[in-house]
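With one protein chain withheld, the remaining protein chains of the complex are depicted in position.
Chain naming follows the written order as A, B and C, and within any one chain the residues start at number 1.
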Amino acid sequence: MIAILSNQAPEEQLQEVIRVIENEGLSVHLSRGADRTVVGLVGTAEPRLAEHLRQMKGVEDVVKITKSYKLASRDFHPEDTVIQIGDVKIGGGELVVMGGPCAVESPEQIDEIARLVKAAGGQVLRGGAFKPRTGPYSFQGVGVEGLIMMAEAGKKHGLLTITEVMTPEYVDICAEYADILQIGTRNMQNFDLLRKLGTCGRPVLLKRGFSATYDELLNAAEYILAGGNPDVMLCERGIRTFEPYTRNTLDLAAIPALQSLSHLPVISDPSHGTGRRELVEPMAKASVAAGADGLIIEMHTDPDNSMTGDGVQSLFPDQFAGLMRDLEQLSPIVGKSFSTKKAEAESFKNWAIV
Amino acid sequence: MIAILSNQAPEEQLQEVIRVIENEGLSVHLSRGADRTVVGLVGTAEPRLAEHLRQMKGVEDVVKITKSYKLASRDFHPEDTVIQIGDVKIGGGELVVMGGPCAVESPEQIDEIARLVKAAGGQVLRGGAFKPRTGPYSFQGVGVEGLIMMAEAGKKHGLLTITEVMTPEYVDICAEYADILQIGTRNMQNFDLLRKLGTCGRPVLLKRGFSATYDELLNAAEYILAGGNPDVMLCERGIRTFEPYTRNTLDLAAIPALQSLSHLPVISDPSHGTGRRELVEPMAKASVAAGADGLIIEMHTDPDNSMTGDGVQSLFPDQFAGLMRDLEQLSPIVGKSFSTKKAEAESFKNWAIV
Amino acid sequence: MIAILSNQAPEEQLQEVIRVIENEGLSVHLSRGADRTVVGLVGTAEPRLAEHLRQMKGVEDVVKITKSYKLASRDFHPEDTVIQIGDVKIGGGELVVMGGPCAVESPEQIDEIARLVKAAGGQVLRGGAFKPRTGPYSFQGVGVEGLIMMAEAGKKHGLLTITEVMTPEYVDICAEYADILQIGTRNMQNFDLLRKLGTCGRPVLLKRGFSATYDELLNAAEYILAGGNPDVMLCERGIRTFEPYTRNTLDLAAIPALQSLSHLPVISDPSHGTGRRELVEPMAKASVAAGADGLIIEMHTDPDNSMTGDGVQSLFPDQFAGLMRDLEQLSPIVGKSFSTKKAEAESFKNWAIV
Partner (left out) sequence: MIAILSNQAPEEQLQEVIRVIENEGLSVHLSRGADRTVVGLVGTAEPRLAEHLRQMKGVEDVVKITKSYKLASRDFHPEDTVIQIGDVKIGGGELVVMGGPCAVESPEQIDEIARLVKAAGGQVLRGGAFKPRTGPYSFQGVGVEGLIMMAEAGKKHGLLTITEVMTPEYVDICAEYADILQIGTRNMQNFDLLRKLGTCGRPVLLKRGFSATYDELLNAAEYILAGGNPDVMLCERGIRTFEPYTRNTLDLAAIPALQSLSHLPVISDPSHGTGRRELVEPMAKASVAAGADGLIIEMHTDPDNSMTGDGVQSLFPDQFAGLMRDLEQLSPIVGKSFSTKKAEAESFKNWAIV
């Protein structure tokens, strides 16, 4: 850490800064330039110290040389984290595809979609039982019933399941029914929820806040890791920009950047990341080409009538299956493995592409 | 509401759209142009219908003519909401100033700051007992103890109190000790928390998410109002932009814009909105000139040593008192009233301005 | 300037960095921490050196301690720049108001508007002869004719004039007819144009690019100053954010921030900064409260029929005059002077407020 003082600051202010640093048991390295004096800190500083120095008189800036997160950092954990759940390994060279509807609507709906996800080659069934909605009058999900429906569909078709949890008090019940807990973009900095996930006993997929930096995402992951849960996946799902054509701007550079900063697997969500069905397929491929460890994709058997209105970004089943076949070809070129089971995919013949 | 279809869409798609609308008990008004057909909906549509239509085949766009929130809208509630707590009226022509430290640190600290806020003319004591922090290793607040300290300081000095609540399970205890509950920027869309606030029995100050639109802020307020709590203040506290010099970009146009869209009082937070002490004073004045109903401002007796690091944006007590005197002059010009008690302000002589 | 190297970088890379710095005639101050080594540069470095170091092997980051602009910086020019044109002093304590239509349309239009601007207390007549338009099929301005019309109207009514210049080849003719040249937001980094303005012999109002940082704005000003023209005004006119309700987000913190970083006068444009007539008045007042040295405001006698479509953000003449009277009251509170001539303002009686 470095503190920068203007040379117009009185000498007492510099001495006070030095005193504060030395009180923390650290030593100081002074570098006096023409206009500014740089105070280097030698030793391991508490994060709080940066905050303290920044607000001291005479201090123009404090530059952190090391990162504020540790357990999430590749510096402290050089090897890739591989999260194994049953037969599926996430982060270990296998491309993992999570598919399913925005919201669980009925036992029949989720069962049929689970069948189609499995047949196309997906490994995880996604579906929301509790839905975060901008306004109070929109459909809010079917609740605990949905968890049960999804668990049954997953078990029947041999898929893992992932569902969103929105508040600490529902963590336990979601962890009882789902294999992976998902934290939505609006809850990335719901710190009480993050703390609770540290002890939930399930892997967590943590979505990037739609205006969060990489650093903030990794600090949010740090809450879960520091709580004792090592199984965190990071998820890029699009950020908010000034462009109105897409619902969000999917920041694919986040994939290799996060993989370089951290050892945690990185998943891409081209459905929410674009908000437009016709962009999901090219952005799914681009995500894999950029090195994603997995994808989470919305698919619906009747997207025109989905209950959340997210049908506009849901693939039809045969689009989903076609995309899986393309990913099977693409994955090996970027060092990933992914296989569809062609025979089962035959069952899609009845679905017309739009 | 209007649905727009391309004329290249087959006639069946248009008919299907009409069928869906009429099934909802609404009537349809068709307008066929050269390239596009516009389907107007006559009657009161459920919000879900817009979502449904948007995802139907052939539909290019759906334009909502009316807003998705109702209770928060000035259309449905033309008069200003005035929130009265004890002697203080918020939204009724009196400028309300909430001052205090970022975090409650000790009984002595909060007592001394309360005395100074009161003496300068402020009506509400702010202070955080639970602190949302980007990383898990930063100071997280003193917790319930802090609530008690602040309640005592407020009572002793004749100030109302406001404190942040971060999670549904703490709403009751915060409501027991504080007069106003504050929802932070990261929790604006913590929907379970919003729902809980609908029945908390206390006025709520709802901060705009740092990347939220006005529409989303008003929809978040709608959750609280729809839950049965009519006493909501909206708070502009700065949005995230590409500018690195300030911590946030304080969007002052939000003040008159929100007052035009809604009847709820609008409070400005120039401390978080700028993140720099020297900008707080000009932006506080600008907020009042733009029509703010109140201000929430950080002040600390020893900002160099605040426990959260937010000292960089905290005013010194005599800066705070000087600002109050300026606001006393400025308020009447924009139709607001605010008075400092000059005599008590004398007690600031010992504080040196930085 | 400081270069930061990882301690995992080989010693040769550090030595190469040191060699490059010393080759520039500077000396080096080394500070070795546990994980990183900080190389401080002592002496005055060329701007290019930062760029060079940043791309060298082993270098993680380069932090500039001093700014890349000089002539625009308050460090090098502590006193406020006051630009005097005729009787008007910009930056010297007098609030300067520039009013007029988006575009000059006819001699009658600009003459009548000039009369109204003068009567209300404005000092400068604004109006576009050349208009930057998003698409090629929109009205592009009346061209050189417009310059002549505006010059005549200004002279007749005793107003200075300001007009936008869009390309280097038109700088000379614009400088012949107008007192102040305006650079629009899209041309803030049109470097050939900036260079040409360095020798144009007229004061320049430089609008901030709608996605430019303060640092980039000051560097753009530096081009003009370095070319030999000391008379530059900086103009905040709103930045692009995700908020759709306003055309731009007017960043008022830019006013005190730029005044702290630079000695140049700062003007605010609440018309383009909001894009909505009803927000112009509160944001004009807020700009003055934040310390603006002047305002540039659109006013039109028939905004419903303006040729550019910017009528939605143009004040009616009596709104403009009413605002001037409010500014007369507000200015002294923030240490500025501004006076309207009440008698002449009587002529507005015929205009109905909308």
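Just so we're on the same page, a residue touches a chain if its C-beta (ideal position, glycine included) is under 8 Å from a C-beta of that chain, and two chains touch if they have at least 3 such contacts.
All figures in this text were calculated on a predicted structure; none of them were measured in a lab.
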item: Among shown chains, those touching the left-out chain; value: A, B, C
item: Selected from C:109, C:123, C:163 or C:187 as touching the chain missing from the view; value: C:187
item: Residue touching the undisplayed chain, where the options are A:16, A:112, A:152 or A:251; value: A:251
item: Selected from C:68, C:260, C:301 or C:329 as touching the chain missing from the view; value: C:68
item: Contact residue for the chain not shown (choose from C:229, C:308 or C:331); value: C:308
item: Residue touching the undisplayed chain, where the options are C:177, C:210 or C:338; value: C:210
item: Interface residues of chain C (partner: the chain not displayed); value: 46-48, 50-52, 54-57, 68-69, 132-139, 166-169, 186-187, 189-193, 195, 210-211, 216, 219, 222-223, 226-227, 240, 303-312, 314, 354
item: Interface with the unshown chain - residue positions in chain B; value: 2, 4, 29, 31-36, 38, 40-44, 63, 65-66, 75, 240-242, 244
item: Touch list for chain A against the chain that is not drawn; value: 211, 213-215, 239, 241-246, 249-253, 255-257, 260, 273-274, 276, 278-279, 282-283, 285-291, 326, 329-330, 333-334
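Everything below uses one rule, namely that only the chains that are shown with their structure count from here on.
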item: Interchain centroid distance [CA atoms averaged], chain A/chain B, Å; value: 28
item: Chain centre separation in whole Å, for chain C relative to chain A (CA means); value: 40
item: Multi-partner residues of chain A (each touching 2 or more other chains); value: 240
